[in-house]
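Before anything else, here's the structure in question.
Just one protein chain is left out here, and the rest sit where they should.
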Amino acid sequence: MKLWTLTEGNKEFINETGSITKFANRFFIVGMKPRYEFKELLTQCYLIGYKSLPLVALTGFIMGLVLTMQLRPSLIVYGVESQLPEMVGISIVREVGPVITALIFAGKIGSSIGAELGSMKVTEQIDAMEVSGINPFKFLVATRIISTTLMLPILTVLADAIALFGSYIGVNINSVTSFSLFFTQVFQGLDLNDLLPAVIKTFFFGFAVGVVGCYKGFNSNKGTKGVGIAANSAVVLSSVLIFIIDLLAVQIADLMGLNY
Amino acid sequence: MGNYAENNMRLGIFVLVGLIVLIFAFYMVGKNKSIFGGNFELKARFSNSNGLMKGSNVLYSGIQAGTVKSLKLINDTTIEATLLIDNEVKSFIRKNAIVTIGTEGLMGNKVIQITPFKGNSPLVKEGDLLESKKVASIDEMLQTLSRTNDNIAGISDGLRQTVVEINKSTLWKLLGDKAAANGIESTINQMHQASINANAFSKDLEMILSETKSGKGTAGLLLTDTAFATQLRMALVGIKSAGDHANELTLQLNQMASDLKKDLDNSNGFLNFLVKDSLMIKKLNATMDNIEKGTDGFNQNMEALKHNFLFRGYFKKLEKEKEKRKTIDQSLRIDK
Partner (left out) sequence: MGTIESTAGSSEDKSTVIVVEHLYKKFGDNVVLDDFNLKVFTQENVVVLGKSGSGKSVLVKCIVGLMKPDSGRVYVLGEDIATLKEDELDLLRTKLGFLFQSNALYDSMTVRENLEFPVRRHWEGMEQAEIDSKITEALENVGLEDTIDMLPSELSGGMAKRIALARAMILKPEIIFYDEPTAGLDPVTAREINALILKMKRKYHTSSIIITHDMECVKHTADRVLLLLEGKCYMEGTYKDLEQSTDKKIKQFFELES
């Protein structure tokens, strides 16, 4: 029974893991049933997806540019500078694009959901919704989780495209290449096996950000401090989860033979 | 409510653009792999697939034409590749087209190249078996290279012997003979040219060797590159022709030497003319030096070749054979 002589922190960690799993499960059981909050869903999609685009676009652009400029010297050493677009394309589409975008997304959306729901909880707005016969889980949580799950893949795809554009400019700083040649080379290096797992995993990233943000906000403690903690821990936990999902994704892709 | 509708419009544009980019990406990726669009199958057989894989690209005259659908072992020496070719290029591939396995770029993937062959022939049909050509492998090429070097070594030996013979011959006696002197002058000029050529060839060879050596350093993959292989092959052809040239020269020189001998034996005229020509003597000396340098260069190259890891095996084999021959000779002598 020594296994169970855990420290307080460990207990809390395990407890929270269970709670979040329950929370996610509740999303599938309660959130998926009618009635569907389409209007709120669209509003959230707008706020979560569209409003995040400028930030994600900026980071994507810089990411592509910097990655290209950093990779160039190494490729010159091996005399394969011409492979720069392929290399950048693969790294952006497979890994850098999804993960960086998800992290930025977790920072922006995870914290805002955590803070918003947290302050709604603290000011009894969630209770108010509940007693007026509106299921706050459906109205607040399900819509946000669905929005993050659907919007992050789109954001990632756009960020990838913008990152590749940044990369194109990065290539053109030191040498000259045409736009069409660059993109032909990028897609030369890409495979369905690169694209598909990368797109699929972003749905899970988005889901994780939504679930964690909502869970933290929904269960925040009383007081303004509780709201701050909710926002902060939502970002931290969802960032960690993104990496864990990424790890799982690469292993699953490996098992399915998509990583050769 | 107006604001709400406007936001919805923006969201719609955002989602649509995202989806279009995604679909575009899938289309681009799919286009490379011939997922979309019509295609047909062709077959080709090879004795060695050289690392060709399912999904490798198929090029027709260097243009992306399809992918490898499958690879199948027919028997212990035959591999059949099924090629999925875009319908677009169907009307260009003729039945006599030749299929080879090549490399994409410097260290890239293996590709199948379909090259049109001269002459008229009907167009291919679904499932046709195209003729494949074996591209000389790098091992074979390197063996040819060492054989050529061997030849060059023999030639330079011959050259040296001739020079020694010339040195030994009573040249000074010769100097009185005007006809002989003319002959010698032209011969010496030719030899001069030959030695320059030989020098240049030895440099070429040296360059090739250093390239091969560095190939070991950066990437052994360099050796599997077809572009490099053709370059190597061309260099080898050059060396070979140089060797032939040198061979001819030695023959000529030998002839000259025997002629001179004859001249010396038969007559003793016009020697004074040559003796007075100091310029001629200088030229002669310089030529001799050049020849010596040339042969030195060959020897050095031979040494370098011997030390090169690629040829080590070959030279060891050569030495073994020499030793064998020696022992056979000895045994023969003993028998006598």
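Here are a few things to note about the model shown:
Chains here go by letter, A and B, matching the order in which they are written, and residues are numbered from 1 within each.
By our rule, a contact is a pair of C-beta atoms (placed from the backbone, for glycine too) under 8 Å apart; a residue touches a chain by one contact, two chains touch by 3 or more.
Only a predicted model underlies this, so the values are computations on that prediction, with no experimental measurement involved.
The hidden chain, counted over the whole complex, makes contact with A. Contact with the chain that does not appear here is found for just one residue of A:N135, A:T177 or A:N232, A:N135. Subunit A residues in contact with the hidden partner, per the touch definition given at the top, are 30, 33, 120, 123-125, 127-135.
Simple rule for what comes next: only the chains that are shown with their structure count from here on.
Against subunit B, the residues of subunit A that register as touching in their complex are 39, 42-43, 45-46, 49-50, 53, 78-80, 82-83, 93, 153-155, 157-158, 160-161, 183, 187-188, 190-192, 194-195, 199. Chain contact summary for the complex, subunit B toward subunit A: residues 4, 7-8, 10-11, 14-15, 17-19, 21-22, 25-26, 28-33, 35, 105-107, 218-219.
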